[in-house]
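The complex appears here minus one protein chain, its other protein chains still in place.
Per-chain numbering from 1; labels A, B and C assigned in written order.
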Amino acid sequence: MTGTRSTARIGLLVAAWIVRLVAIILVIATFNFVLVRAAPGDPAMVMAGQSGAADPKILDDLRKEYGLDKPYLVQLGTHLARVLTLDLGYSYRQRRPVLDLILERLPATLLLTLTAFCLALLIGTTLGALAGLVAGSIADTVFTVLSLLLYATPVFWLGLMLVLVFSVTLGWLPPFGYETINAKHTAIERIFDIMKHMIMPVISLAAIYLAIYARLMRSSIIEVSHQDFIKTARAKGLARPRIVVSHMLRNALVPVVTVAGMQAGALVGGAVVIETVFAWPGLGRLTFEAVLQRDYPVLLGIFLILSVIVIALNLVTDLIYRLIDPRMTTEAA
Amino acid sequence: MNRREFTAAMLAASAAIPLGITRAAGQPKGGTLNTIIQPEPPILVTAFNQQQPTLTLGGKIYESLLKYGADLKPLPGMAQSWEVSPDGLTYTFKLFPGITFHDGKPMTSEDVVFSCMKVLTETHPRARQNFARVASAEAPDPLTVVFKLKQPFAPFLGCFDCTSAPIVPKHIYEGTEFRKNPMNDKAIGTGPFKLKEWVRGSHVHLVRHDGYYRKDQPYLDEIIYRIIPDSASRALALENGTVQLVQWSDVEFFDVQRFKSQKNLAYTTKGYEYFAPHQWLEMNNRVAPMNDKRFRQAVMHLIDRDAMNKRVYFGNAKVATGPISSKTKFYDPKVKRYDFSVEKAITLLDEMGLKPGANGKRAEIKYLVPPYGEVYQRAGEFFRQSFSKAGIDLVLVGTDMAGWADKVGNWDYEMTQNLLYQLGDPALGVARTYISSNIKKGILFSNTQGYSNPEVDRLFEEAAVALDEAKRQELYSKVQQILVEEVPVAWTLELEYPIIYDKAFKEIVTTGIGSHETFGSVYKS
Amino acid sequence: MTNPSVQDKASVLSVEKLSIALPEGGDRPFAVEDVSFAIGRNEVVCLVGESGSGKSMIAHAILSLLPKGVDIVSGAVKVVGQDTAALDRRALRRLRGGKAAMIFQEPLSSLNPLKRVGEQIEETILTHQQPVPPAAAIKARVQELLTQVGLPNPSLLANSYPFELSGGQRQRVMIAIATANQPELLIADEPTTALDVTTQRQILRLIDDLRRERGMGVLLITHDFGVVADVADRVVVLRHGKVVEHGSVEQVLRNPRDPYTRELIDAVPKAHVKSRESASHATPLLDVVELRKTFRVKRGWLQPPREVVAADGISLTLHQGETLAVVGESGSGKSTLGRMIMRLTEPDSGAIRLGDQDLRLLRGEALRQARRGLQIIFQDPFSSLDPRQKVGDAVARGPMAYGTARDEAMAQARQLLARVGLTPSAADRYPHEFSGGQRQRICIARALALRPKVLIADEAVSALDVSVQAQVLALLAELRREMQLAMIFITHDLRIAAEIADRVIVLQHGRIVEEGPTAAVFTNPREAYTRDLLDAIPGRRFFDQPNFARQREALA
Partner (left out) sequence: MDAVKAFLRHPSGMAGFVLLIIVLIVAITAPVLFPVSPWEMSGTPFTPPGEDGMWLGGDTLGRDVAAGVAHGARVSLLIGIASALAAMTIGVMIGAISGYFGGKVDLVLMRVTELFQTVPAFILAILLVATFSPSLLTIILTIGAVSWPPLARLTRAEFLRLRGREFVEAALCQGESTARIVLGHILPNAISPILVVVSLTVATAILLESALSFMGLGDPNLMSWGFMIGAGRTVIRQAWWMSVFPGLAILVTVLAINLFGEGLSDVLNPRVSRRRA
């Protein structure tokens, strides 16, 4: 129960997570590799084909460059060895190292997904908690209907509707992009500019998760409010606000945090569509372009990185979970 | 015309062109041009990648020896004059003095020879074929380049635009692995603009090259190419003035009409003469029923190409009559015309014995949708509906770029749509699609449909080496008649891509390569 | 104080003609009807009744903690002279946890799992003491309370979370919370039902000590007349929400006037050892040799698993017609023993000989065939029947699995159902149409359908109300005689063991601490642990010695 012991536990936990991460990375790398090779189409052909007219020499060169002439097992071995040294390969289509390509897109994606994630979690749990506390009231019904509607809305369509209303009709918000290019803004103006560009993509991406977390929080609050220790708290003579804050919220958050961690993957997936709708220069768009161009190294790299991000988000939620629930520190990972 | 007269005529011609070096001051300097690049190019070095966006952007950075006017006649580029020996085998170019690369080093004839004979023959598929005809290239002095051909090649003078023969610095590339040279990121050329910054996924920022050899040029301070993958967003950007220039398919065809009427914008379809994008429904001639001429003729009757132009391309095209674009040299309109007639098509189909089956269908054909955007999708849908009228079921097959390139290149398809550039001369841009010697498995934009006719082969070959214009016209007219009768592919439309720009900008379109041009002479009033 | 009908002016609680309505669609209109009783200072009143009698409702009504939709429709509750219905929210909050406190049955779920124990106690003090005492004083008070409820090392304990404590410790914490503000009334709603007998005894003693020290009035709700006999001054017996009997312990327990009360008291197993001559045969039917089992609980990555020894070399024999009781507190390994014999849990080592076969060595079809001779009845009659299977099928399925024709098996099933006291038409109905006792009868019929040699009853009557419990036990005894069954009766309740068993095995931490004929073990236990267990049997002395007059001080 002492500080050093729990610090040591967290350290051990993180170490365990890293082992797990490496294992998962290797499996995913293998999985991706196999999948991508199973696809029809010859990558050398694509790269050359783009040039206007291919010729066998160029194709041969490319095959050699990428080792496409070697047996699959050798390719896989080389691939895994590279992955472990953080060398995600070289994109012959983009003619740049994959890691560079990903790293320059990563901040935009992280900005978008993390903002959406935090916003959804914050607003969702707040609204859900409020609705749960007044369960059965008109406000709760309105909330339930709205969250059900949001939950059923396709993300990309929501984005389009926002563009239709706020950009096309009202002209309030920029319909695409990350910032006003070459605007020669000061640092502060630039931040505001980026924020303005973020509003619609973040809302579109966050909406569905907001609905999910809110609904979850609502039912969680209702469930907690029926538990014995709430009765104990009432029997102690605690006032309702105190019961809510000090006994209900934290207990109700436990399942929400668990689900939030599990939704991280879906959130990153949603970013692909949203980045396409809003021309957001992030990893999602890079993914889509890479799929269309069958850019093998880029695809493999993106999948690894996204998996790492998801696992990292899982780790964060897991740590939060442990922070909230002391039982978890001593029990199974 | 003897050699001196020829040179003089050329010089005179060049002087008459508004873009000539003699044209002096008067234009206001400064200003920023915001435009669009779509999709984002993988690299800016045009010697290594010839996708349309690479060329548009690289055209500002890399120059070549010549330019071509709307009539596709050569104009001075970095070469101020040139002469051709009467036997059509020796080409001598004189360079402008004082040309420097963006890193400050001088550009000399050595760089030209190195670029054409060492770099491009390795990295540029189209240039490789052109320069394969060269027996020797020499640099007798820093300002003179001499090419000696193995045999006459009529369109050789058409091989020196900045997209076909960009000049790269020898001092950077010599002895290196060209494609992996780290300096590729810097994109060092001789053009009026140089690369300042490239934020991937966002924009490419070009600024003026102060050491540019043409006096006072460039007039603009900077050009910013924005990367906006979403076409609706691109249209909006033009509309609200975020960008002042769009080219190629930056705005969708259905948007063009709207911009034509916008007062502050100028609209033109000029500047595509060199490319003359020519579109057709490609049919694999090896596979039944497309192996029957009558079926292919029926296809020509089935496609209402006017309607297609209106609905799919929103009038931004002209109906094509045959293999050579009406914008390209040696076009002959006097060929067989296929009117839109389902009856005629059905007659032809009945004649060849392709009768409706029990389900009312005559045939089921797979149509590979080219993965290059919505218009191609719509066109596929249009074909499908057109064919359904004659009981032919077109099944659209979606694919990615790799899959499409692989399947078409390896002849593993039944029908698809294709779009090729004419490149200013039938010998460069047309023959490749129809001659038997270009049936090369695995190679895209070759004679992938597998059409073969010895007569057509002979006519194209003779026309390529003939030096006399009239003789060439005769040969090409003949080849057009044969091809239109045999319908190796179903030509649909000559696309007329627009260039739309803010009227404050002048001299945007000055040559036959339009938006790929250097923009050194563009100025903001 | 002796006359319960007199409303004592000094009473800390008076319930007058209380009626509580149930929401529509309930099985009866009123949860509680016209209930009156009072508790004076320093007095313990027990509210006794079987499940569904409405006793918990009354407890909740006292502090206005009734669930939504359940309301007091008439009558009044006065706590320390204040009519709770007339109080506003604030005053009500001051009352709760202040003058009147409450503890509940399940101490784990009654404590907030995410808060340290100390904080949960502090909270009560903070809420009720004005002005708020300084932090140090509160800390000291928490330590004091924890010490008072008999918890060792209070400073470490205050920093612990509920899940780190044992059941008894948790209930002590609950008591510390309840008594933090010196209440005049303590309501304890089945406070020991979830605990082992020895712990139950300690908790009851603690409550009684605190009562005496502080002069609190205590309302103790229980279903166990043994507990009543041990601690109560007065008893209120409830049935279907109505008071059927009300009086002093001696009066009600010795001379119940109401037939229902009498029935209940008679049904309480009295731990009277009925002398039986154990039929000793030369060769045992079942011979269990040196069974060992250690459970390894994984505790996540890189942590060694926690080991729990459930069986540490257990050997036992069972003869035909004999009933062997296996007793022990929770965690002693008694259920694991039963499950190992049934091969539902795999032992680590040892032998289970049934006839001439070692069950432990059998696999697949041989095991299936051998299982016929062994059957089991589980504790929870609700989860031991497939809700989607008709009762007849449930009984007939066993014989059918061994080749009996369906018609024949169904006919047998009907007979068996009749034998265990159900109508044969029960065969065509689903389990949810039956009460707990009836279900347990179905389970017995199912187990007997295969004509087993050995029947294992794993806490088979623990979940039943005492009156039903007596009926089921009687049925089992009958069947045993009739069918010459050998039976292993696993139970935590020594009273039941005494009633039914020929021999007893006492288990502690997976080890047999004492073994012998029931009479010998109960009257003359050799081991201290056995003695503790026997001492802890609630109400034992009261019922054992007809002249035993309860002297409450004796508990101390």
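Going forward, a contact is a pair of C-beta atoms (placed from the backbone, for glycine too) under 8 Å apart; a residue touches a chain by one contact, two chains touch by 3 or more.
Model, not experiment: these values are computed from the prediction.
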For this session: Sort by label and list the shown chains the missing chain touches.
Result: A, B, C
Seminar exercise, completed: By the document's definition of touch, the residue of A:Leu173, A:Ile194, A:Val259 or A:Leu323 touching the omitted chain is A:Val259
Problem set entry | Hidden partner chain, touching residue among B:Lys186, B:Lys270, B:Lys318 or B:Arg378 | B:Arg378
For this session: Have a look at C:Lys139, C:His240, C:Arg397 or C:Arg541 and name the one touching the chain we're not showing.
Result: C:Arg397
Exercise. Please identify, in ascending order, the residues of subunit B that touch the omitted chain?
Worked result: 230-232, 235-236, 252, 254-255, 258, 311-312, 314, 369, 371, 374, 377-378, 380-382, 384-385, 388, 395-400, 403
Problem set entry | Residues from subunit C at the interface with the omitted partner, ascending | 342, 344, 368-369, 371-372, 374-376, 378-380, 383-389, 394, 397-398, 401-402, 443, 446-447, 449-450
For this session: Please give every residue of subunit A in contact with the chain that is not shown.
Result: 24, 27-28, 31-32, 35-36, 38-40, 148-149, 151-157, 160-161, 163-164, 168, 212-213, 215-216, 219, 222-223, 255, 259, 262, 265-266, 268-270, 272-273, 276-277, 287-288, 291-292, 294, 299, 302-303, 306-307, 310-311, 314
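One rule holds for everything that comes next: only the chains that are shown with their structure count from here on.
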For this session: Can you check how far apart subunit A and subunit C are, centre to centre, with Cα atoms defining each centre and the answer in Å?
Result: 50
For this session: With chain centres taken as the means of their Cα atoms, state the distance from subunit B to subunit C in Å.
Result: 89
Exercise. Got the subunit A residues that touch at least 2 other chains?
Worked result: none
Exercise. For subunit A, which residues are in contact with subunit C within the complex?
Worked result: 1, 12-13, 15-16, 19-20, 227-229, 231-239, 242, 246-247, 250-251, 254, 324-327, 330-333
Exercise. In their shared complex, at which residues does subunit B touch subunit A?
Worked result: 32, 34, 39, 42-43, 48-51, 124-126, 128, 179, 184, 199-203, 205, 224, 226-230, 232-233, 236-237, 371, 400-403, 405-406, 409, 432, 442-446
Problem set entry | Complex contacts: residues of subunit A adjacent to subunit B | 40-43, 45-46, 48-56, 58-59, 91, 93-95, 101, 104-105, 108, 163, 167-168, 175-178, 181-182, 276-279, 281-282, 285-286, 289, 291-294
